[in-house]
Structures are given as C-alpha cells and as structure tokens.
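Please find one structure pasted underneath; my questions will follow.
One protein chain omitted, others in place.
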Amino acid sequence: MKKIKKWFDSKSLIFPNKMYWFIIPALLMFTVFWILPIFQLFRYSLTNYNGITNNFRFVGLSNYKFLLRQGTILNSSKNTLIYTIVLVLGNNILALGLAILLNIKIKAKGLFRTIAYLPALFSPIVVGFIWSYVYMPDSGLIASLLNAFGFGAINFNILGNYDWAIYGVAIVEIWKRFGTTMIIYLAGLQTIDTSLIEASRIDGCNEWQIVRFIKLPLISASITINIVLSVIYGLKAFHYIFVMTNGGPGTATNTLMYQIYNIAFSEQMMGKASALAVVAFLVIITITIIMLIFMNKREVEL
Amino acid sequence: MKKIVALSLLMMLIFSAVVLAQDSEEITLTMLWSGTAYENDFETEILPRLVKEKFPNITLESTKLPDDQYYTVLKTKLASGEAADIILVQPGMAGANGVLTLAESGLLEPITNLKALDNFGPQARDVYTYEGEVYGISGGLGILGTYYNKDMFAKYDLKVPSNWQEFLNACKVLQDNGEIPIVMGDKDNYVMQFGLYQIGANGHYKDNPDYDQELVNGESKFTDDGTWDDILAKYKTLYDNNYITESSFGLSAQQAIQLFVDGNAAMIFDGSFNASAIRAEGSANFERGYFPLPANPEGEDTYASVSISGGPAITASSEHKEAAKKVLELWFDGQSEIFKEYIDTGRFIYSYGYAADKSDPLFKPFIDLYQEGKSFYWFNQQWPSGVNDQMQESFTEAVYGRKTIDEVTEDMQLKLEELLMYQ
C-alpha cells in the first residue's frame, strides 16, 4: 500500500493528486477504443468471426496457418517494407536536398515552398485520383508526355507492372509528403548560426564539408523526426493502394494495412484480418525498436 | 341487428378507406442493380417509366453500379439494414449476392407465392430455393460463349471449329495473318471466367457431374489430377501462344468489347448478358457470330456453358414489400409492356409468353445444347463466394510465369477450405 502511494503521490501542493482527474477523459477513450481492441485482436484471431453473425467459434491457429500457406504474411510484409524504404529514402533525400538549396538566399523561395506544400493539403483520395490520371496508360499525363516527345512506342503502364507497381504507389506518397518534410528541414536549417558557417568557410571548408560536418549534425533532430515520421507513414501504407490499385496487379501492392482492410471488409473474414493485424503488430513493434536503437546510436555518433 | 349492420358497414367503410388511402399513398421503391447503364437502359430508364405508367403511386428509383462497387455497396447496405427494396441476386452461392448466402442470413423476403413463378420450370426455381422457399426470380438463361467476327473468319477461310485442336488452328491462322485472335479485358479479371467455364463444361464435369458437391463435402479437391489443372492449363495455352496477348491485362472489359466491335480482334469470350454491347455499332461493319468454345477432343461433343442467371429479389428490410411484389409480378408475367421491353433488350433468354417466339438466332446453338442436356452451369454458383476471385488472381500470376498451374489449384483449394471454415 505504501509503495503504491509512493508511486502515485505527487508530493506537491501546487500540483495536488486532484490533478489525476484531468487524465480520465483521454485515458478512458484511449483504453476503450485503442488498447482494449488491440488485446481483443488476439482473441478474434483465433475465431472464424465474419462480422455479421455473432455465433462464431474458436478455430485454433487456422487463420495463421492459412495466412502463412497462402503467402500473405510474407508478401504483404515485403511490400510494406519496400514501400517504407522507398518513402524514407526518397522523401528525405529529396526534401533535405531541396531544403539546403532553398536555404541559400534566393528569390522566389516562398513561392516554391508554397507550391511544394500544396499536395499536403489534399485528401489522399483526391491525390489518388490525380495520380490515377497521371499514371493512366495511353491517355494519362506521363503517357501523353511520352507521346508528345515522340516515345509513342513505349507502353507505359507502371501500375499494371508486377515489379514496379509498388514503387509507383510509393512515389505518390513522396509527392504528397515531401513539401512538409522540406519545411521541417528548412526550419532546422534556419536555426543554424550563420557565424558558424562563415567561420568554417574562413577555415577553408568547401560546400560539401560544410553540409556534411556542420549542417547535418546541427539538424540531427530534424533528421530524426523526419525519418521517424516517414517510417510511420510507410508502415501505414493504405490510401493510394485503396484508390489506385486495390492491391493489384495480382498481389503486387498488397501492403499489411490494405490486406487487413481487404480481408476484413471485402472477404468478410474478421478472424483472419485480426490474425494478420497481430502479425502486423509484431512487425511494427520490431521495426520501431530497431529504429529507436539505430537512432540513438546515430545521434551519438554525429 | 340494425346496429350490427350499421357497425359492420362503418367498419367496412373505414377499412376500405384505409386500404384506399394506403393504395393512393405515394410509394418510393428503390432498386440496386449491377452492370453498366447504357442509353435508354432497361433497368434505370425503361422500367421506372413503365412502373410509373402502370402504378402512378409507385416511383421506382433505380441505381446501377459497376460489379465491384455493387458488391461493396450491397454488403454495407445489407449489413446496416437499409438496402434497396429490390436487388439483383445470383443463383446458388455465386458472388457476394448469391441467393443462398443472403437467404441463410435472413436478408431476403420469400416470394414463393408469386404467380409469375409459375412461368418457370423447376430448374429455374430450384436454384433460387432455400429451405423450401423461393427467394429470387430467374434472370432467364445465361450463356457464356465465344463471339466471333464472321467476316474475318470468312476472309481467312475459317469455319466454326468443332474441337480444341481446330480452335487452336484457327487462332494460329489468324495470328499468322497479323490479326489478334482473341481480345479479353483481363484488367477486370472476372472476365477470365467467361473462357474458363466454357472449357470447364468440356472437362471432368462430364464424367463427374457431382464434382462441385464433392468439393464442398471434402470428397474431391481442386488439386485432384485431371480436374481444374487440365481446364486451367488449356486456357493458359491461349496466353502462352499469345492468342490472348499479355496487353489484355491493361484492358478493361469495356475496352475489350470496344476493340472487338471496332473489328480489331477476331473473337471475344463473353456472355449473352453483354449481347447488346457486342452488337453495338463500331468503326467496322461486320456480322457477329457466337459459338460454344469447343474445348472437347476430336470426335466428342461440345458442351456449352449455360446457366440460370441472376435476377431480382426483395430484401427483408424493405418497407414496401407488397408494392415490390406487384412490380415483380407484372415484370415477369409474360405479356406486360414491361416484360416485352425487357425481352426486347436482347440480353435475356426466356421461353414463355412474349419471349417464346423471340429467341435470338445467335443463341440457338446454345439453347439446343442446353435442352439436350449438353451443358453445365457456371461453376462459381456452386462454390463458396471467393473461390473464383482466388482462381482469377492466381491464374493471372500463372500467366505472368509467377505460379505453376498446380500452385493455382492449390491456392483454390486453400481458399475453399478457408471459406468453408468461415461458414
């Protein structure tokens, strides 16, 4: 009892134990609609619950067995990883590069920043529609441009291609996100004291050395946050697959989140969807832990 | 005595007033259908107009959605108990709107007492029957066949093939002359069923008509040798030889029909339900023909793929069941204006009333085979909904060389077992 009290007591007059009441609404919602459901996933994953009838029964590990034997776990984890890696690299390299360019005093900086940010305002469903047009074979934007420049013979159809479709979808997410990422990098770069740069220039550092040894270490907080955000968005990959490819061609763009949704709501196998969600949970936790360890180490090095 | 008479008169007056009032009440019926609406479309334009003419107090609001969306919308609406009054259902278990699946979940209203049902033979009623009650009206006979460009066949001196080898030879001749032998809109991969079920009708089902039944009770498997592996392998030869090109995976079903209509391809596998689209005028003028795909070996008879097709049903959640029944009664009575217009679309094959002498010469070979018993139903009607989707998905990967035929049948078997577990 004493121990529990020691744990909870605030030991302060200004911040009395009464403050605990402030936690209640958020904690209640979060527990009921987020934490409890996560635990329930494990239970549902062992049943043949179909979302309609409530007289489901326990079927042991069958859902997991089917997921494994159908190759769903491997395939959707692989696609999710590719998507995440492409997003993390593409998004951050582009955004960081352009942020460094923009940070040099040039005209039209505000204009460019505004345009780069525009796609971030759009609903993913609108972005999906726009890029369906961009990628459309024959009459879409890229196909028309290729035609106009005389590459008419090329049969452009990236979303219909087994090997490239997942990259095609990841590019859409980069298009939408890199403006935001760039603004975060810009904010980081602007905090750097210009006298530091001047000093290093006097010391004979070239542009590359300034970027590598002064700018990058000084914005390591921005780098960390942007990479973490990209990883989170990558693991959540869903929207553009829902709008543009429905997981196809075949299963080439089935990511974990799309597959869960698809199994739950199109195939109406809530039990199997829960089983895949449990797997996704483990995948995400593993990646998060690896990322945290890696980030800690890197920040120490820089 | 007087009092009683007066009272009963009063009662009758009130009763008839109530009945009349109800009858004159404005009713809005909703109908959800799948398919693509064309100009002057039967379901979305003609039917609502004729219903209004016949029953001035009934307004029929009819919506038509592309197949995939139809299934999604139907499922969510059914689950929330606010589906349209009249919906399109499929016989057996075919698709998400299979009549047995829906009836089992109590989502449909029995219509066993409908007089119009007397027009149909036992077969057409059976496939819509669940535990003794009829839940849907047959959409007539549906055919899966091979439409061909008669002029192009004549140009290369080809006649309608009567066995698989002849068929392959015809494809070869067309290909050698620089024509596209077969065009398919495989981007909408359900169209694969159009070819596969025709081949299937000539496969092991001849020897074992109960095969699909045995699949469900576990006596047979998709992976059994000489069953679906043969059917799929046959269909795959068409892709391997580029008789159906890989670019078909970039075409939608509608685009493929357009290419055929424009005279760019010699053949297309499609159903009687798309006959009007196939007949539509394109940029080339040619005569259309229709034959059952002769997937049989030399010297054997060709079997056709003919089935009772999808038709209307009334949902259990409907608030105007009686009005909906009235509309269906008139729609299928055999001589009403609605029935005539329905038949005149040329998409539906019935054998009673006005339709009896209206049969399309294009469909005659199929109807003959059907009556001789040389035909099989569309197989997905007997599979739990989802197996055919798996077949399409895995077969696509087989065409791209990512899976073997055996892996396709394994996938189908796994899917079947899984779906049975969820029943």
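A and B label the chains in the order they appear, each numbered from 1.
Quick note on the criterion: a contact is a pair of C-beta atoms (placed from the backbone, for glycine too) under 8 Å apart; a residue touches a chain by one contact, two chains touch by 3 or more.
Note that in this section contacts and distances are computed from a predicted model.
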| item | value |
| --- | --- |
| Per UniProt, the name of the complex member that is left out, chosen from "Stage III sporulation protein SpoIIIAB", "Carbohydrate ABC transporter membrane protein 2, CUT1 family", "Cytochrome c oxidase subunit 2" or "Cation:proton antiporter" | "Carbohydrate ABC transporter membrane protein 2, CUT1 family" |
| Residue among A:Asn55, A:Ser139 or A:Thr194 touching the omitted chain | A:Ser139 |
| Option from A:Leu67, A:Ile158, A:Leu229 or A:Ala252 whose C-beta touches the chain left out | A:Leu229 |
| Those residues of subunit A which, in the complete complex, touch the missing chain | 7-10, 12-16, 18-20, 22-23, 25-27, 29-30, 32-34, 36-38, 40-41, 44, 51, 94, 98, 101-102, 104, 106, 108, 112-126, 129-134, 136, 139, 141, 144-145, 148, 175, 179-180, 183-184, 187-188, 221-222, 225-226, 229, 232, 235-236, 238-239, 243, 257-258, 260-261, 264-265, 270, 273-274, 277, 280-281, 284-285, 288 |
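Note that in this section only the chains that are shown with their structure count from here on.
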| item | value |
| --- | --- |
| Residue ranges of subunit B touching subunit A (in the complex, touch as defined) | 72, 75, 79, 105, 187, 247, 249-250, 386, 393, 396-397, 400, 402, 411, 414-415, 417-418, 421-422 |
| Interfacial residue positions of subunit A with respect to subunit B in the complex | 48, 50-53, 59, 62, 66, 69-70, 137, 155, 157, 160, 162, 249-251, 266-269, 271-272 |
